[in-house]
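Left out: one protein chain. Kept in place: all the others.
Letters A and B mark the chains in the order given here, with residues in each chain numbered from 1 onward.
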Amino acid sequence: MRTAVILLALLALAAIPGSLFPQRNVASDPAAVINYARENPRIAPWLDRLGMFDVYASSWFAAIYVLLLVSMTGCVLPRSRRLWQSVRGAPPPAPRNLGRLEGHRTWDTKQEPVEVIATAAAHLRRKGFRVVTTGEEVRAERGYLREVGNLAFHLSLLVFLVGIAAGRLFGFEGRVAVAEGGTFANDLSQYDAFTPSAWTDVDGLEPLSFRLEEFDVSYQTSGPNLGQPTEFAARLAYRAGSAQEKTITVEPNHPLDVNETKFFLTGNGYAPLITVRDGRGEVVFTGPVIFLPLDSSFASDGVVKVPDAQPTQLAFEGFFLPTADIGPQGPYSAFPDALNPQLFLTAYTGDLGFGDGVPQSVFTLDKDQLTQVRQNGQPLSQALSVGETMRLPGGQGSLTFDGVSRFANFQVAYDPGKEITLVAAVVLMVGLTASLVIRRRRVWLRLRPTEDGGSLVEVARYSLTRREPPPDEIENLMAALHRPDRSATASKDAPA
Amino acid sequence: MMFDAQTFAQLSNGLVYSAIAVYALALLAYAAETAGRVATTGTVGADSQARSRLVGAATIGAGSPDRSRLADAAPVVDDPPSRSRQLGAVGTSLTVLAFGLNLGGVVTRGLAAGRAPWGNMYEFVLVCALTAAAAYLAFLSRRPVRAFGVWIVAIVLLALGLAVTVLYTPAGDLVPVLDSYWLVIHVAAAITAGGVFTVGAVATALFLVRHRQERRGTAQEPRGRYAASLPTTRTLEQVAHTAHIFAFPIWTFAVIAGAIWAENSWGRYWGWDPKETWAFITWVCYAAHLHAQATAGWRGVRASWFALAGYAAFLFNFFGVNLWITGLHSYAGV
Partner (left out) sequence: MTSRRRGGARAAAALVVATMGLVGLSACTTDPGTPTATDGVVEVIAPQDRQQVKPFTGELLDGGDFDSASLAGKVVVYNVWGSWCAPCRTEAPVLKRVSEETRDLGVRFVGINVRDNDAAARAFEDSYGIEYPSITTDTSSDAVLAFGPALPPSAVPSTLVVDTEGRLAARIVGPTDYSTLSTIVTETAAESDPDQ
């Protein structure tokens, strides 16, 4: 037990740094570690060496819980054996000196010994005790379930972790952003990010595809929580395997679930609909462009690249403001909903840098070989409302803001082994409660013949748990034996 | 409808402020009672006659049904000064009244928002204060723990004061991700456990105080009047133990329910988000406490420190993590 206490204390201590330092692989902010390292260039490498950015995957953290699990197993197995033996065996005989035990009472009786023993045994059995009688003794014990609960708790904790481990070893996590009207096929190549586990069966991904038909958001338009979202709903048309297309509305807490592959709606933003014409007047780009939100009012930034525009490649960069307003700091978004959507764009011509074949992020512009488009000596910058067009000087091309659509961000998880985990969790809870609430104790009754032909009755109780057993158990037993009150002599309670 | 959401919200605020006022009065009464009890309690070598009054007020006041417990509440009980006893009774009555107002504040808040009233920090503290008071009153009905009153009410008052000044959020809808029945279950369990842990922590702290003074004096005659005025270490330990074994499974359930909610919302049970981490630390501390209680050499004082560490982790998880550390839970209001 002492080992367990020390290891538990260590485990608690070891978990602390992970909450104070940013962690890799923690969902809330993937860039947190990088930012921290930039702000603390001196200590960050040292912290990294100590595993402070990977606490829960570090070997020292693993060492603690592995030792804990080992010591737990080493403790639980022998105890299970002992429990098994004690369940099969009978309650032990009464100790010689019952007077030292708690609740010790003695009295004289004229009743037949057989009768007293039968009555006491019947009473205790009715109260749920396991009872064994001899000629002069009643031995009773109850609360075996406490130990059963204790062991069930510890064993199910192991199973619980194995269940989660199964999920982790065979499952995966992924992420994908889909604009309204866009499609997704459940194939590795379609994910924005995909994190498999050691034994993920990537060949066996659920054959599944969907189209984001519509994404609805509503916001509180009045009251103290103005601008707080009240509803997110993504309407998907999906097809699983060769089944017919079905529609489903995915909301927070209501994922699309196809055979344990789940698509959770975890984020959203705007994808303005944009059409670009090049210098020849050809439409060289038309469709939604995902703009990444910057703040809670969904001011977003994004980039449009048009590498196949002729005679020169075109690029646009800027902000999307769903409810554009002008403040002292310049344009900003006053509300997250698209009440007055505007695009603020600047334009570039030249070489987007695609030629060398190096992959680019679709969210940033490589401006090395680009020239900002200027007009009257000033960089060309224009605010567009829906339907408006920004024309580049010299007929180099134009961009039209056709409308507003939204994109939804889906967190994808495949996590098998859920049933094991759930069953284990239930057993764990029941076992824990039983092990803490049930009070295991023994009650003995002993008869000794007295000189006047009657019997001296002794009863006492022994608690095997810290919590005190029910206080009136002995009194009830005595009442059942019709103890004449006046002849009773209650001995003083044994000290704790 | 006679009452609309706005009316309920105002009513809730009014009830909460009334509860604070009445809790404050209860605190005064309890403080006066404690002062009276301490003043009339003998200290080692000071007054051999007064030492017979050690746990009088608490034991008699609670009307414990168990005679054997009276017997172990040594030393021998004497009638405490009636004024102190009356003050204690006044304190308890006021606490019950304040509890009622607090409950009313929570219920009307729920009616105003049209959902379970624990969706943000303000509401969480409101309900946590309520469960702490409830747990105290529940213990008081069966154990001689009126000496806790002054501390519990002080904590409740502090929590409510923080709630109305720093954490206040007007009643309103939840952000969609919090709209889940697992949230209701998860937070309800966490709150219940928190309230009972509070009683456990007070009992543990008082146990440590009394134990320390007993070692400097004797078990019957601890050093220091305040320690001497407390219930016996045995009673304190039992109350703490009962509180902990009641709250620990509930906390376990809260953690599991939270994991299920997380899976429903984000697709993973556990992600070492700071909130999750501190819930885990809390759980591990209390687990260590329970193991230590069953370990020779650790039982009692050493084990108590684990329980206090667990309570500290619980508090930090709520205040520290919500206010200083950002994570996925940081949208939970404030």
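Simple rule for what comes next: contacts are C-beta pairs under 8 Å (C-beta built on N, C-alpha and C of every residue); 3 or more make two chains touch, one makes a residue touch a chain.
Owing to the predicted nature of the structure, the values given are computational and were not obtained by experimental measurement.
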item	value
Residue in contact with the excluded chain [from A:66, A:243, A:426 or A:479]	A:66
Hidden-chain contact residue, picked from the options A:275, A:346, A:381 or A:463	A:275
Hidden partner chain, touching residue among A:262, A:305, A:406 or A:461	A:305
Candidate in contact with the missing chain, chosen from A:71, A:197 or A:396	A:197
Touch list for chain A against the chain that is not drawn	24-27, 56-57, 59, 62, 65-66, 161-162, 164-165, 167-169, 173, 175, 177, 181-200, 202-205, 207-209, 211, 239, 275-276, 278, 282-288, 305-310, 353-363
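To be clear about the criterion, only the chains that are shown with their structure count from here on.
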item	value
Chain B residues touching chain A - in the complex, by the definition given at the top	65-66, 68-69, 71-72, 169-170, 172-173, 175-177, 179-180, 182, 234, 238, 241-242, 245-246, 248-249, 252-253, 256, 261, 263-274, 277-278, 280-281, 284-285, 287-288, 290-295, 297-298, 306, 309, 313, 321, 325-328
Chain B partner contacts - residues on chain A that touch it in the complex	1-2, 4-5, 8-9, 11-12, 15-16, 18-20, 23, 26-29, 55-56, 103, 164, 173, 220, 223-225, 228-232, 251-253, 255, 262, 264, 266, 411-413, 415, 421, 425, 428-429, 432-433, 436-437, 466-468, 471, 492-493, 495-496
